[in-house]
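Every protein chain except one is present and positioned as in the full complex.
Then we have subunit A:
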Amino acid sequence: MPRSGWDPTEDSEQGTLTATASSRIKRDLMTIFTDPPPGLFVVGDELNLKIIHAIIVGVMDTPYEGGFFYFVLKCPNDYPIRPPKVKLMTTDAGNVRFNPNIYSSGKVCLSILGTWNGPAWSPAQQLSSLLLSIQSLLNEKPYFNEPGLVQEQIPGDSKRYNEFIQHETLRVSVCGMMENQCRLSIPEQLKDIMGKTFLEFYDQYVEIAKNNMHLDGTEMIDPFNKGRHLCHYKNLLLRLEKIRAKVMGKTWNFFKEPSCTNVDLKERQTNEEAKCSSTIAS
C-alpha cells in the first residue's frame, strides 16, 4: 500500500526491511558503485540500511552547475514494491526553493515518488533511475518545470530565474555546503567526493562569480517568490578562495562535527536557521 507523507526524516514506518528489500537496496547501491552515472554519488547509512545519502552535482551548462545537492532517501520495508521517500537537505535550512518542483521544505515533486501527478513508481525502477529523474529536474531552464508554464509569465522570467538559481547554487550549494553552514551530517565518503569535485569545478565557480560581478549588490528576482534577494558575488568569490585554500591545504575541517541522526539534524537545522539565512533579506 502507498504510504502517507513525503518526508523521510519524519517517516513513521516501523519494523524491518523484508529480506528481498534489503538485498535489493544493496544491489541498487552496487549498480551505482560499479557503473556510476555522472554527477551522482550515493552511500548507504552506516546504521540504517533503509537510509541512503545521495549527492547530485549540478550538471554543466545549467544554473545548477557544480552545486552539491544533498538528498536523504528512506526506503519502505517492502522496497521496491513502493518507492523511497526523498528530501533535499540543501535548502539553506528551509530558505531556498531551488526548483519549481523542489520546495524549500525539501519536498521533491515527482510522479514516481507519488508527490505529483503522472506515471507512478514501478518496482522495475531503482535508486539510480530515481536519482537520474531528480537530476533531470535540475536542468537548463528550470523555470519551465513549473506545471502549466509553457511560456514566460513576464518576458525574461526564465533568464531571471536562472540568474537567481545560479547565485543561490554558488551561495548555498557550493559555499554553504563546503562550509557546512547548516551542520548537515553528510557521510565522510560524500564529503571526500565534494572536496575533489570542488577542485574540479573551481575554475568554473570563479568564472561564474567574475562574469556576474557587475550584478554585485543588485537585487535578483525570483519569479516564483516575492522578497528581496541581493547578489553577493564579491563575497562569494572570497569564500570560494578561502574554501579552496583549506581543501588544498587539507585543513578542510568544516565537517568535524560530531555525527548525528537525521532527527537530531532537523533540530540542529532549526537552531542554525538564523545563521544560515543571514545573507538573504526577506
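What we mean here is this: contacts are C-beta pairs under 8 Å (C-beta built on N, C-alpha and C of every residue); 3 or more make two chains touch, one makes a residue touch a chain; residues count from 1.
By definition in this document, contacts and distances are computed from a predicted model.
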Protein name as given in UniProt for the chain not displayed, "ubiquitinyl hydrolase 1", "Snare protein YKT6", "Dynactin subunit 6" or "Phospholipid:diacylglycerol acyltransferase 1": "ubiquitinyl hydrolase 1"
Residue of A:E13, A:D45, A:D78 or A:E152 in touch with the missing chain, whole complex considered: A:D78
Contact residue for the chain not shown (choose from A:C75, A:V96 or A:M177): A:V96
Touching residues on subunit A - with respect to the absent chain: 1-6, 18-20, 24, 27, 31, 78, 80-82, 95-97, 100, 103-104, 109, 114-115, 118-126, 129, 223-227, 229, 277, 280, 282
